[in-house]
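A single protein chain has been removed from this complex, and every other one stays in its place.
For chain A:
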Amino acid sequence: MSTGSQVNVASLPIDQLQALREQLQEEDRFLTNSYSQLKIAQNKFVDSREALKVITPENIDKDILVPMTSSLYVKGSLAKTDTVLVDIGTGYYVEKTPEEADDYLKRKISYLGDNCEKLESNISEKRKNIEAVTMVLQARIRAMNEQAQPGAKSS
């Protein structure tokens, strides 16, 4: 796509160039937004892995504070460490051992990491395109201004 647009960019009229640049910028915004959302999702899985580390047989029956909301905690004790419930999406939960759950989280983290990388290269590609279009646009406007000045004198 990049080479294709590169070829015809020079032949586009100014208003279309502007529209193209706006479209590219819009796409860039969208991708950047997706990227930060992916990062947030990935961090959630990283946090879950961290939390999973304390679900060990050594910690059984130990006192814990269970968060009811972000600011309200209730006293409890760790009753069971051999399985955890994992939310796998669309309302399904699966009972897994902590090891399996860790595998699941690792898988998710690397999956999101791969996607982040792909998005990153997409974003830098988009930015390059925007830069190219901007340069052509500026050159075009400059040329138009130079053309318009002698034209105004003659008429």
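Some points to look at:
In the analysis below, a contact is a pair of C-beta atoms (placed from the backbone, for glycine too) under 8 Å apart; a residue touches a chain by one contact, two chains touch by 3 or more; residues count from 1.
Throughout what follows, contacts and distances are computed from a predicted model.
The unshown chain of the complex is recorded in UniProt as "Prefoldin subunit 6", chosen from "Ribosomal RNA-processing protein 43", "Nucleoporin SEH1", "Ubiquitin-conjugating enzyme E2 T" or "Prefoldin subunit 6".
In the full complex, chain A makes contact with the omitted chain through residues 15-16, 19, 83, 85, 88-96, 100, 104.
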